[in-house]
Structure formats: C-alpha cells, structure tokens
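With one protein chain held back, the other chains of the complex are shown just where they sit.
Each chain carries a letter (A and B) given by its place in the written order, and its residues are counted from 1.
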Amino acid sequence: MSNTDANTSTGYNFAYLDEQTKRMIRRAILKAVAIPGYQVPFASREMPLPYGWGTGGIQVTASIIGPDDTLKVIDQGADDTTNAVSIRRFFERTAGTATTERTTEASLIQTRHRIPETPLREHQIIVYQVPIPEPLRWVEPREAETRKMHALAEYGAMYVRLYEDIAQFGHITTTYDYPVMVDGRYLMRPSPIPKFDNPKMDMNPALQLFGAGREKRIYAVPPYTSVESLDFADHPFTIERWEQSCEICGSRDSFLDEVITDDRGTRVFVCSDTDHCRQRGAAKAAE
Amino acid sequence: MSELSLNDVGYDAEEPPLLQVSRLCKRFGPQIVCADVSFALWPGEVLGVVGESGSGKTTLLNCVSTRLEPDSGRIEFRLRDGRIAQLSEMSEPARRMLMRTDWGFVHQNPRDGLRLGLSAGANIGERLMEVGSRHYGEIRGAAADWLAKVEIEIDRIDDPPRVFSGGMQQRLQIARNLVSRPRIVLMDEPTGGLDVSVQARLLDLLRGLCTELGLAALVVTHDLGVARLLAHRLMVMQGGAIVEAGLTDQVLDDPQHPYTQLLVASMLQ
Partner (left out) sequence: MYVAVKGGERAITAAHRLLAEARRGDPAIAELSVAQIDEQLALAVDRVMTEGSVYDRELAALAIKQARGDLVEAIFLLRAYRTTLPRLAVGLPLDTGSASLRRRISATFKDVPGGQILGPTFDYTHRLIDFALAAEAESAASFEPGAGATDGVPFPRVSALLGDEGLIEVNPADDTEPGDLTREPLVFPSDRAVRLQNLARGDEGYLLALGYSTQRGYGRNHPFAGEIRIGEVDIEIVPPELGFAVVIGEITVTECEMVNQFKGSATAPPQFTRGYGLAFGESERKAMAMAMVDRALRAAELGEEVTAPAQDQEFVLSHSDSVEASGFVQHLKLPHYVDFQAELNLIRRLRAETISPDAEAAE
C-alpha cells in the first residue's frame, strides 16, 4: 500500500487524534505497562467509529503509530471482515502508513477477538479491542467496589463463579474472554479471544496493549510477562481441540471456523486466521 | 454500673481476653446510643447481650464488628500471633482479611449474610477461595462436611439458599461463617424470626458448635431464653449502658438491677 500524505487530503492531524490527546493516551499506556494487568482510566475521545466497534483499540493505535510502521488489522482472525476493513481504511486515510495482511511483516497489529496463529516477535505490538475491561463485572456490578477488590487482590469471588460452573456443568463454561492472572498480581480480561488463544499471551515477546474506548480503560501486558488462566488444581485449564482439520490448508492445530455451505447443513471447517492459512497453503503447494 | 470486672467472671484471670472493649460511645445525632460501654470476652466463652429494642445492643454489636464507627472508645483484639490489634487503627486490607477469616458475623436475617444466588456449596466455599484455596474437590469436600455439621442434607449442596426454609438458611449462614475457623463470632438475634421448634434445634446446634470449636461469641438477643441456653455470661443493657452483668444463671435467677428484674419477670415461662 502506498504512503499517501494524510494531512493535506483529510485536514486532520496524523492518525486523526491531536497531539495532546495522543500524549494523554501514551501516558496512560506507560502507566499500564508499569503495572501489568491494571486498568488505567483514560479520557476516551469520541471517534468517527461507534463505541463498541473498536474505538479503544483505535485510540491506542493512533497514539503509537508512526509513519514507518506497518499496520495489520484483523477481526475474527481475518483481514477481510467488514470492521477490520473499515478500521484499516481509517488509518490509511488519516495516517497513510503501510498496511499488510502478513503477520510477519507487521510492526503493529490491531485485533478483535483473536491472536494470530503465527508467533509474534520482539518489537511487535499487538493492540486488542476490549468491550468490557473489568473481569469482576459479572460478580460485582459496582465500579467503586471492584476498584477496591483489585487494590486488595480480593479475587475469591471470581473463583466462586468458576466453582459454580463446575458444580452445575462439570466444566468451567467460560469459553472466551477467559479471566487471567497477570504477573501473579492483577486479574485481567484478555478481551473476547477464545480461550484457545490464552496460552499465546504467556511470556509473549511482543508488547500487548488493551484499549476499551466506551469503558475508558487501557491496560497492558509487557513482553515476557506471565499470564495464567484461572483454574482449579483438579480442574486445570484446557483449550479447544477439533476433530476436523482445515479444509483449505489441512492445519490440525489452529482455531477453526465452522462454515455452513448449503441448506442441508453441510459444514466445513477452515482456519480463522486467514494469513496463517494462506502461508500454510502456499508452503504446502511449494512442496 | 457499666464495667464488667473480673470478679463477675469466675474465669482464669491468667489468660488474657480475646476481645477488650473500653469505653465505647456512639451517638446518632443528639441521641446517645452506646454510653461508655466496657467489657472483655475470653476465648471459648459465649457472652450474651440482652435488652429491649432501643437498648443499644445492636449498635454495640455493629461497632464491635466495625460496621459502624464508634465516636470514642477502643476495641482491642488479640490476633493469632498474640499481638493486640486496635481495630480502628488497622489498615483496611488487614481488617477486611480479619473479618473474612478470624471473625464471623451471623445476621438476624440470613438473607443478609448469604449470597442467595449462589449454591449452598459456593456460599460455604467462598471464604476458602478468598484465602487461596484452589482445589475444587477439597473445597466441595469442606462444604459437604460443614453441611453435615449444621445438619443440612448433602444433596442440597448445589441448591441456592433462596429455596431453603428460614431455619436452613440460618444454618447455612452459620456454616459459611465457621468454615474459616474463626475464633470469635458475633451474632445478632440468631434465632429471631424462626419458628419456636426450629429455634430450639438451632440453639442446640449453636451451643454444640461453640463448645466443639472453642468459639468465643458475642450474642445479642432480646430473648432471655436464648440467652440462658447459649451464654455463659450475660450483660443487660438499658438506654445504651450496661446496667448489670455476671454469670447467666446468676443474673437471671437473682437479678439485682430493677430493669433486669423487670425483664426477668416479664419473661414468658
């Protein structure tokens, strides 16, 4: 993609946000990195995309993106889903930075609901879009109380919920946005990634940033930080497995989307991560 | 008289008290609700606080449990390691932890002391999970043990207390408090609102548990029958002050203060 001069074409500052706002957000990001997993309140701005559609992630990306960055945007693991397209276009218009669909070529990745299958490297940054940042929200609706619980590391209520799941269903029934303990101190929501992706967060060489625009919180997991999914000693955390393999590339260990292909309910399974699938497919064809 | 002296106790004066309350005062606006209340509580003993409504006994309980802040006075508690802590000077995290482990509070209405939406097992297991218990089987096992101790059928372990009878809810509340092996339990009219036959069973259970676990307890009640059954010692409150105190049987069989005499006389036989 070409580097267009964003300033003259749109009349907006580079990456849309004014420099003061970027500075405010970067300060919040620094605080977040200094306290892994802790939710830092920030004055989220109204953006041209609606709340709930990635404004937090967009503000984080807009605050750290530079003219030399290469941006990848995915939603549900795919570059071509409507909202990923919309967000990528937004940055093409307002920042004019290079964009890519290849995980290995990106310096900055904004994502909704997946972590790429391709392992990330040092100096890459991944920005997650977060709808509800507070992991204790389902056990305690009041913000004043959850703040205290985090401050005092009072996380028993979360384990009580997991206990109830096992008592009722025999399993922990959370399958996405699965709560994690970061650096052994703060309870965190990883955003609605499937629990399949949780292990990727642990000791990841990349910087992981999380932006919640509507709820006005930013949090972070610095590189090489421990991220453990909550469980019980006798009900350990497990990830999903499929019996099928990817219809296109044959992968047996990536997250698969179920696609219904006709009105008789015929189903095929394909990799959710379209870039990963394409690379694998190309490698296989080259053999 | 507002001070309980060791002479009334007949206790081993060598062993230090678990709880020492000194000159506790509390007012609501211009009204004095607790006037200069002082007493001590020893490990393993049940101290009853009786009086009619308006006597200040519930306010006293709420101040001791730190739910209310007294206007003046001291509340000192002997921690497990022997150190004395002044409750008002403890940090909030330390105090919250104490209330969740070493202290228990049984509300008059069990619904105030339970999580109605959680299962009975989760209600009991919560304190364990709060202090770091991470083995589902062990937590469930402990919950089952305690259900048995408070005479609730094990197969109710996954039911929410919302569907329990009042008596069962109260017994569950007790289990929820005792699972962390507290050394002191405060109780606010623990049998209030229950049918008479249910009350008797609950009192028997409480008395048994207090003895078996060596619990110290501060029990507020307007019912002298409850006091006689549960308490080793008794304090009588009127208008915010302690007017009489001593061994339960002595106070009830041979009341000295006119107010105590009135209370005893009006007790239904």
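Keep in mind that, in the parts below, contacts are C-beta pairs under 8 Å (C-beta built on N, C-alpha and C of every residue); 3 or more make two chains touch, one makes a residue touch a chain.
Please read these numbers as outputs of a predicted model, since none were measured by experiment.
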| item | value |
| --- | --- |
| Option from A:K22, A:K72, A:H150 or A:K216 whose C-beta touches the chain left out | A:K216 |
| Residue numbers in chain A that touch the chain omitted from display | 12, 16, 18, 41-48, 50-53, 55, 75-77, 80-86, 89, 112-114, 131, 141-144, 169-171, 173, 175-177, 192-196, 214, 216, 235-236, 238, 240, 247-248, 255-259, 261, 268, 270, 272, 274, 277 |
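Definition applied: only the chains that are shown with their structure count from here on.
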| item | value |
| --- | --- |
| Chain A and chain B: spacing of chain centres that average the CA atoms, whole Å | 49 |
| Complex contacts: residues of chain B adjacent to chain A | 92-93, 96, 118-119, 121-122, 125-127, 129-131, 134-137, 139-140, 157-158 |
| Contact set on chain A toward chain B in their complex | 151-152, 154, 156-157, 159-160, 163-164, 166-168, 232-235 |
